[in-house]
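A single protein chain has been omitted from the complex, and every remaining protein chain is retained in its original position.
And now, chain A:
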Amino acid sequence: MLALVVAHLVVAAVLPLVSRRSRRAAFGVAAVLPAATLVWGFAHLDAALGPGLEETVTWSAALDLELGFRLDALGLVMIVLVGGLGALILAYSAWYFGKDSRDAPRNSALLLAFAGAMLGLVLADDLLTLYVFWELTSIASFLLVGQGGLHRANRRAAVQALLVTVFGGLAMLLGIVFVGESAGTYRISEIVAAPPPGGVAATGVALILVGALTKSAQAPFHPWLPAAMAAPTPVSAYLHAASMVKAGVVLVGRLSPGFADRAEWWVPIAVLGLVTMLIGGWRALHETDLKRLLAFGTVSQLGFLMVLFGSGDRIGEVAALTMLLAHGLFKAPLFMVVGIVDKVTGTREVGALSGLGRRLPGLAVAAVLAAASMAGVPFLLGFLGKEAAFEAFVHQGGARGWVLALGLLAGSVLTVAYSARFLWGAFADKPGVEPVDPRRPAAGLLAPTWTAAIAGLVLGSVPPLVNALAQPYAEAYPATDATEADYHLALWHGLSLPLLFSVVALAGGLALHVGRDRITGVHRALRHPLSAQRGYETAVAGLERAATQVTGRVQVGSLPVYLGVLLCTVLVLPGVALVTGGTWPQDQSLVSSLLQLPLGLIVVAAALALTRVRRRFTAVLLVGAIGYGIGGLFVVDGAPDLALAQFLVETLTLVAFVFVLRRLPAHFDTQNGTGSSPDAKPHRGVQLRKAALATVTGVFVAVAGVVLTGARQQPPAASGEFVARAPEAGADNVIAAILVDFRALDTVGEITVLLIAAAGTASLVLATRFDRKREAGGGTPEHEREVLG
């Protein structure tokens, strides 16, 4: 199974090479693999309907990760949609896209890659494997909706689809980890066999549901699906009707055997599914664009499927699998019909199409077959599914059963109404509208449409075929009584309540369509204070604004502010630890050697004066005083080497400073003779705050030094060793022995640092000199000429 998935992706990668020769051939090549997948699926029919066909590939043994696949009845039905419809739609695309279409190479490759990812998704038996393919399909959807990114409608729709489904996907990943860790396995079949109890697993299940609801466009996440109609029609037919949007429904179908009796699972599914079915149906009644009409119809049907798959009822699940197959087989040809109508007339607007039915009767018949299946007319697959659905909830009874049964009835009335509206909108003669003058559609466009529509008729007329697929899946649920155990899909169940429901749905829907003008009036009168699309836009805009404001506050671009934050952090974290955990040493003396007093006084005085001076030269002299004072302290401490180095370094530093100071203005606050800049005069309050922060931090460092050194209990271990071994290094001075022998590598590093610093300094100074040489009067800034004399 993995080989099949990988083959899709590999062929997709080389497809652009074929496209260079012929775009049509590329679609043809692409159609081969999905068709082969369909054949492969039916070749394993016995295993799929029986125990299931499993395959496990170890991904990373150390991490206990594996790619797990399993072909079962649900997988087989999805293969019909992904492989069978995929092949038809790819063949259709070959004629849909122009011979030299700029979009064709991209679409052929992406559609095939998507087919591979989708195949992996429906076959996955491991939650993590499933997640990988899940996100791959989201990315494929983003690329296919976005197309070249040249149109705003494409960009917005692609981003919306990606944001919504990936948001759900990430929630799902968290849920997968929760469920997988509490179950001890990521195998779907094992989790369903022994569903994990407890709060963590319940949270995980709810999070997984978020992923399923977003992917299958359930309210309130549904607006991304109609927006995705900005994609070319074959893409909409494949991704956004037949296959990808089913992913959420399929996931619910996979997990329901383990979780259907839990409230956190079935309540959101039933409520949101029903609401989605009604909202989608209602919105579809008012769309004037045939493609968007179908998109809202898809939203509605996905809600229907969601309710069925979450029902956890033997008959309900038979209905679920039947409707899953039926929806693919009627929605894909309907989209293909829209594509053909658009192709031959140049419009998809209900108000502009008139008389098409008389001009293209063949196309109209195919559309009628598909739309009738959607409406639930007998002898078509949709009828079988709907009958079973009504039977399930009527039989279940109780408040839950009746609410769902009547809700589904209302949804079915709407479904019939928008099915009729679709046929009327596309093919009817409309008074006052100029009849269209269509071109003849290519046979390559008609053949796939007819094939899918006929499949719905054949399967709908021979119920045992679908029964054979649906029963093995539904047997995962226990039958509570004889009616459930004996239920079979059939055209005639006798005079029963479900049949009455079907009749009511058909009659009511047709009545709604006849009274469409009045319905439009009601629609206009209703205001929508709660629009899901507006909710999405508000959320995204709010996120953008919040991000900008947080960035503006946190990243102010001022160095003193950043440093202040750093110092405050030092005070808060180690500072608190010091205050709560440190102990002030008992044996502290005022002074160790009397000489420390005058030297310390010099250093302190020079340092304090440093904060007040305004002349640069004075400041540099004061720094020198501090340095020499510290050198003196080193002498007192018994560190003559340190003192020597300190005196030497201090002198050199002074010289370097003086070299630079020659060029700079005498005072800190004057800027190169041009006067002070607007913010050169610092605010007094700001300076006070800086001083306070600096003082507190400085005191903290000193206190930390005292406390930490005072905490030492034992004499240093290594120092005695250095002293004892110094003669072996041939040195009397232990410091020298350490520097050039024991820690010689450190010294090499130190020399390297010195060299790099010297090279950097030299290059900066020489750059200025080079400028001066090159400067011939023009080109360099005025101040530089002034500086360089």
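The rule is simple: a residue touches a chain if its C-beta (ideal position, glycine included) is under 8 Å from a C-beta of that chain, and two chains touch if they have at least 3 such contacts; residues count from 1.
Note that contacts and distances are computed from a predicted model.
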Omitted chain, identified by the protein name its UniProt record gives, among "Multisubunit sodium/proton antiporter MrpC subunit", "Copper resistance protein B", "Lactose transport system permease protein LacF" or "Iron complex outermembrane receptor protein": "Multisubunit sodium/proton antiporter MrpC subunit"
Selected residue (touches chain absent from view) among A:V275, A:A352 or A:L642: A:L642
Candidate in contact with the missing chain, chosen from A:V6, A:A194, A:V462 or A:L652: A:L652
Residue touching the undisplayed chain, where the options are A:A410, A:V433 or A:L567: A:L567
